[in-house]
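Of the protein chains in this complex, one is absent; all others appear in place.
Labels A, B, C, D and E are assigned to the chains in the order they are written; within every chain, residues are numbered from 1.
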């Protein structure tokens, strides 16, 4: 019967963990895990999805008569689970200067209350996204199909919740939620991104939308579009400056086709159209159509020459 | 102990649901969910995958002796679960002009029978896909590895079933199945796409194949290839026209390298090769090699100048 | 009650399986499945992830006091499960010339021991990857966030284990592990790829890294980057030659931006920077910055003209 | 590899099933199972237990604020699941003279409504049982301990629901529920038994209470007590007569100690006490104390000599 | 944060295990568990129950059309799982004088084949038990209710399988199966007991039937009946003699009422009736009615005086 050198491996791993913790300035880990749990947040997200769309994403045996009962119970449970996670994140945020318990609790309650009160707004925004997808895709046959099947809509359900977590100063929980959407759909939206009503992402795989992106209403984008940063300014000491606006502003009614890459704090003006695979690091005036220079059959109309 | 304003949130959500339902022309939801279930279809797909490849995708303790017993029982159960989902979809399709029960049942049975009878054909097509992958990838070590590991093959198992659901007039179930493959592999094939034998998608993430695409035999494509639509014709009143042929026709033995984008009802002739990142909206004659103009080292041979 | 033509379908499927097995040169399948199980390997990977990062990826109720106990028990169990899978793979590899039992066992034990002894090294490499991500992304707020949320780090946890399986001559198990990462993150790294310390993949969806790729230290790549092969040499009889070096060599401190495609056995010299969407099939000298010719605003500096 | 004679065994089993079905007068089974499901009823019972005692037997994360929401949603779901089972039982009851669909539905709805409206009464009765146990057992430390731990109380939760199913003409579902209690507690109460308030069964294993038993208020019994039938009257043709009163009537405030056996339609008068292991087939006047003749130390007081 | 003295406790437990193993004559445990698994056998029993009664105890979505397919696949899988357990038991039986592999395999296959071939017989016997319960209980409303609800029938399903395991020289597996029934029903039948057709146990809690009991056809017993041994003969050296006939022989058509205790190798003659709570250690001639002397109202008729 084979034996492996378990004790020696265990010891080596312990040494490496110890070195890492020392390097990270942790005198000692607390007794148990004091960090938000991906599984707990996943439960919260599932519950909120069900509460937002009870007859479509709630339990299969839900009936109309008890819709409100279901929503009430589900929200209450989910918010208190979230409250526990919020405490963990806030304690972690302040691990170098611990808050007193009352202050910690007050912040956690405030953050979760903030999300709670935004739930009706979130549902309303998502309704507009569903309609936008239905109206924007010739293959869509019903709003219900859109809600259940479209990865772009799935990603937006996560994002609109994650964004409220982010603005409620729970960036880590927001990020975990965003990565759930990323894993499920291939769509990577940073929870900091501000996105207006009636947003539609078609197909979606490979889409990246950065932290300080601002998107208006009725915008439509396709797979593999990047709204990214061009370069990262550093401080005098060479460390990255965080939080500066560094991603595009996309105004109302813009369409961006598959594979286009827009980098930096540029503005795509109202109603402009960005062609597939275009690489863009400049502002585009309202109403412009920008396409790849190489494209064989599309005139570059209505745009100043300097753009491409 | 924290309390959230649950009752008020519940009421606001109810108001928004009510507004949505009014806007969608639903006097009132039926008592319970009358919509296909993603979970139920997922069970069906898992069962069919096992029945198609019992010794590789069936239960781990399956033995050769009872292979047919397993296949028979599994198919029968899966088809009847699918029948239940088919009833839900057909009822939903006809929600504005309800069918009588006999008509509904007849249609559901016909649709599921259609899929049932196609199962041997589907297995045969998938065998050709597995062989194509094995022969087309220098890293592949056995057909079994290809079947178990290659996301392109996983996507085709879903697609070949989904396509039969689509042609059996169950487009919503077909779409749900397609999105399962999309979530799992990053490959987005509309169930309407017609794909011939021995099809191989390598790597696959980001591939998009549109509803009216037609693909011949022995075609090979790489990650991030789009076979899409160029524009969406609208009716006089501005609404999208649905179902028109709007995606490429790809003839036998074509190869399309990573990141190429082919848009519109163009035809890629037999045996032609489309280079990586090429953006193409015109027909390509048989045998042509099309590459990006910028590419440093590849001659654009055998093609009319007008293409790029 | 609907009936489907089960018996006939079962028979047709049996015929097709039989034809396939004959074509594959299998006189007869063994009585039961003798092939590694994806589920078993998934359990192994989850256990190893927990053992490598016990307080972050281990059980939520793990406590510091019993960290080593948990690691020891988990590794021992995981390695013996893996040993069972290794036996299956090695027997399968040698199915045309079966090994005797002692030889088979010796090879399996050697392969698993090899991985076991590399676990501390793997953890150490992953620590460097986590730090690289934290330092390279202005949005990252803590090393813990990076470890839990970043798909690039998730993919590397799988890869660094899978690569040891690959070098231990268990390529099929390695491949299955790699595809788990691919499904979860959209990042497709062949387990054969050699990757140095402090490697950071940002966003990641659509990244493809081929089997013979060699990557140095402190390399950073973005979403949709391909490190691929240009063409597949064939033998005189037209079959693919396997195992030849055919993917890029990327030296230390290189950065490759989103969507860039590097094909063939080219070398990207130390510290060079490859711009977004660049298509490249030539060597790049150390320190060069290569960008798309079309890009409006970036000078192609420090590079020989011949590159683009 | 071992092979068993599967096909022959399958055929033999099919023959025996066929013989059984013929003997049972079933020309042919319906296509699928048309019989209530133990699992479905188990789900209903768990849900009703939670709804009756939400903060003790409901979900562990239930909070006071959403108690009513939880109760409403849970009851609604449970009653509709029960409705489905009720349809199955009623159809089965009438399998020899099938009801039309409307009649079947009306009966099922009536039966389930009946139970629904009794739920508050059931909770009230159970509260009295809990108090009786708390007051009757010197080892009981709190009413909560009684509710959570005492098998006698568990059995009564099942019984008080099962009895309403029985009186609602769903005797099979009632019986299944009763057997769940029997399996869990060793207490076998036929759902037909009528039991008054404040009933306490201590220890409980081996208790048997027959179908036509009538029990008053504040009765207390111990383990292994049987309230059974003495003999079964038969019809002229020798078949058992069903439904006749054949079990004891136990009046208010009676105590029956462990192992006592009371058989037949006898009456135990108000306040009488039956000693352990007593075997009794006669009426006992109110206030009597009946003990085993052999007992060494207990006077047989206050009872007519004729009893023992 | 509390800490317990884990390492010291672990060491103490290791010492005690070591002492136990030394006392039990085990130089060293093998590397892994080499003992049958209760869970594995539980899976086998569930599978066999489903295969014996597919439309009642099989999967809820089973349909008539695929009954044989289900039975065939289920039996094959269950028998091979059982084969694995049989190997473990036989190896354990011979742990002091290990068998060679071929011999071990031959014995395991023979034992399992034996059970396999008895399955039709077992189903036939169980059909007779179900009918006996239906005909013997005035509360029974259908044979289906009896099969699904009656603990006596549940116990006999386990017993009739366990008895074949016992006669196939797998006494440990037989015992594990018997204890499953005991835990579920409170009925404790040793797998060695020989029981004829049409056996009915009513209520059942507390019934004990010993290893060498022999029961004829059409026997009926009630709760808390014991068919036990009177004393255990010992060898000269004081250790118990195993396997001697030491439990009652119960001939055809006997009825034994609740709580009766029959001890030793006595014979209850054809058709005799044993009253409740009777304590009996002598033979009873055919046709006798034996009741407790104390019983008030039942004549001790038709029996020799010497019995009680």
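One rule holds for everything that comes next: a residue touches a chain if its C-beta (ideal position, glycine included) is under 8 Å from a C-beta of that chain, and two chains touch if they have at least 3 such contacts.
Worth saying up front: this structure is predicted, and the values here are computed from it rather than measured.
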Hidden-chain contact residue, picked from the options D:2, D:143, D:244 or D:286: D:143
Residues of chain E (touch criterion as defined above) contacting the omitted chain: 2, 4-7, 9-10, 12-17, 20, 24, 28-33, 35, 37-39, 92, 171-172, 175-176, 178-179, 182-183, 186, 188, 190, 192, 205-206, 208, 210-211, 224, 226, 228-229, 232, 240-244, 246, 259, 261, 263, 277, 279-282, 292-294, 306-308
Contacts of chain A with the absent chain, listed as residue ranges: 3-4, 6, 10, 32, 65-66, 69, 80
Hidden partner interface residues of chain D, rising order: 51-52, 54-56, 60-65, 67-68, 71-72, 75-76, 79-80, 83, 105, 108-109, 112-113, 116-117, 119-120, 123-124, 127, 135, 137-139, 141-145, 148-151, 184-186, 203, 205-206, 223-224, 258-259, 276-277, 292, 294-298
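Everything below uses one rule, namely that only the chains that are shown with their structure count from here on.
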Farthest chain relative to chain E (centres taken as mean CA coordinates): A
Chain pair equivalent in interface to A-B, over half of contacts matched, among A-D, D-E or B-D: D-E
Whole-Å separation of chain centres (CA-atom averages), chain A against chain C: 26
Distance from the mean Cα position of chain D to that of chain C, given in whole angstrom: 59
In chain A, residues with contacts to at least two other chains: 30-32, 61-63, 65, 68, 71-72, 75-76, 80, 186, 205-206, 224, 259, 277, 292, 294
